[in-house]
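Selected chains from the complex are presented in situ; the others are not included.
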């Protein structure tokens, strides 16, 4: 499982650098307005009924760290009050024994957020906690709303003061305005207003709640501890780590309430066909997880098998994954086609977050700090690469160049999903349409831009076959491949803003 | 000028330690609800029309550091947006060259907050900044509201989410709900709702505003820069430092608006007699400042002169201030009565914020780390001490004990103000009534508790005479001495909570 998000992160650097941060009345940071909406992938975790709920959450977040490396936090309740700790950074940096000891309670939720270079916002760290009169509630969100700008404007007009640039805060304000109905009813009222992708963990002083939007874009599963108690997690790898037994997924459209009386479900929406994010399978989820009722490792191996079937005539001296993203598809491919598998690029595990700027003459060093091709292996060879996906293509281009320098004679590439031609409004941080190379380039143009001898993508049919589904009736969201958006934008402004995402354009972000 | 607030700080240690902190959705701290209202003294500063407004504010806050050592911050605008930086700590720790360089603009406000031991709240650091749709505003507050609990409850019922435990946040929410009227009208509407003590500096993208409550409890003055531009400051010592010329005080009840068109004033309230906090003169303000149109140093010298007149028969081998609090009154006394002035207690300037816990046998060391009596001077002498005030009496008792150990034969004390018998709801952190020694002890009992041979306070008449005022018609708030509160509590609950300030008592704090 590789370190995630470099390609995506790089993509955003340019626009983000224009925009300093906004941290409202929080402390210790330069504050400024005008931050564009961010579309982050995140990981969520919840515990009910375990005496050491915070420590359990800590380990759960550790397992979900690949879903977000920017910030993390845990909110815990002992039945009488919620306390929380959150910070920028990785889970193992945010918490220590002393902090975890101080987070006493039997109900907890935890959250990790995606890492973005440079422009992180401390006030965006979750879970968000609200102390509202005698009510306390905490919430952690994975996904992205499509009517966030509209709702924020409406709430601000009514006097709400927003503290973050996260759409998650909209849940908090809507809840606060409906609390007189009781927390459950307030939650139902809140969900009626929001549209888009959301898997939520939420807690009050004595209740754990899991929510999945009606489309079920993002995963969320339920497990049971051996000694009693329940956990919620984005992926089953977190259940594995805390030795919880998987029970079932929280269903699309379900509000699952866990308290002293056990489990209760509310389904406030009419049933609709699900649209699971298939890119969770292709890239985001950990290979040792099961999500949407399938094992990710086996799914990815099938992607490789189908790549082999769709490309029977490909020839090369050796096959290699780009470390480590195409590992499992490459294995699947190698079990079908007998091109020998090698690991011809060595990854440096000691790479830090910040780089020393190389002087002009050292410009190339930066790539090799992280990944160095094995010259002895690659020299004069024709190489077949298996890559999981190509977003902008810039990183891939640089890497291909370093393989050429190491002596590779021919370089062919197979990509284990179809071309990304449409941006995602549901929580995966694909750049705007303009930044997706496949949105504006043919496969041949992409091949030439990257510098490959050949380039082939898996077909949508192949992708669905790997998922065990058929084209006509499948439960997946394929919008990033085919532009078929399961949840529409509420108005034209929102749609434009999304498609051409220009954060400085009036009306296009949560701040304007 | 001595380090402020130790006596007051100690007083609160007990109750505060019960209460962990609350930091809402901000990051990096353990969060928890139930913090009592705090009544802090603070310092505020504002700049309009200077190209280096943030750096000017930095120096202004440096001069006002004695008014608050817990946290500080600066918000600055270049006309198009507000950015801010704030943090826990002292001004010289919070800012560095790089941060100040990044705070570009010509309008700025700054704030420092009182230091309290242990239970500081990062989310309470000011200025508070709000980005509300297209409106940005920042606010810094010195003083304390008496109807904060009531207003907070009302606002929460309407769906407001509070982030801090500061009554200052009430201004922000009231403003947000009236913004449709424009910022000035919204401010007038806001001021109509709040009651108590408030000197405010406020900024929008292109305006600086100074406000003083109708009673004028806290000081606020206006100065002009030589090269153009205006500054607002709690005390004139800040004008001295930035080389601004003092123009006038912002008047009680005045909203002073400074923008490109110059100065404008709004007086939204009917005129009423002022009630300046006389304890600003006695203790809080810097001796080199002028406040309420008088010089503090000369005022304090007159306190000493009047002490000498009221106590003509006092005899001692030497006279000494308790370092450094009674310095100026002691000088005034020495100019009238010829007891020789000495500085018989040496202060260690290198004392840090935290102490190593002495082992049992070393318990006494802690006092002497800070202040060591000069044995060679004090041995077998009768000593007359001049103290500015006695709040709880515990610190004074400890210090008297160390003078006895150093060999002082007789110890007499003169206090340069009347006994503190009533708590202050207007922004000075006197403990509850129960903790003021003079509220429950006669002068003789206090003398015996502290271990003095004699103890005499200045009379209220003497205090007013030093102020150049007369008893029947004076512009001061003397509530802490005589219980005559210029602004009443709005209801019985508030009054009770204030008087017996028990933070855990339902209804008595901003959280419940």
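Lettered A and B in written order, each chain numbered from 1.
FYI, a residue touches a chain if its C-beta (ideal position, glycine included) is under 8 Å from a C-beta of that chain, and two chains touch if they have at least 3 such contacts.
Just so you know, these numbers come straight off a predicted model, no measurement behind them.
Displayed in place are 2 chains, all sharing one sequence; the entire complex defined by the structure file totals 4 copies.
As a convention for this text, only the chains that are shown with their structure count from here on.
Simply put, chain A must spin 180° to overlay its Cα atoms on chain B, rounded in steps of 5.
Centre to centre, using the average C-alpha position, chain A and chain B are separated by 48 Å. The touching residues of chain B, counted against chain A in their complex, run 20, 22, 24-34, 71, 73, 75, 81-88, 99, 102-103, 122-123, 125-126, 128-134, 136, 153, 156-164, 169, 172-173, 176-177, 180, 511-512.
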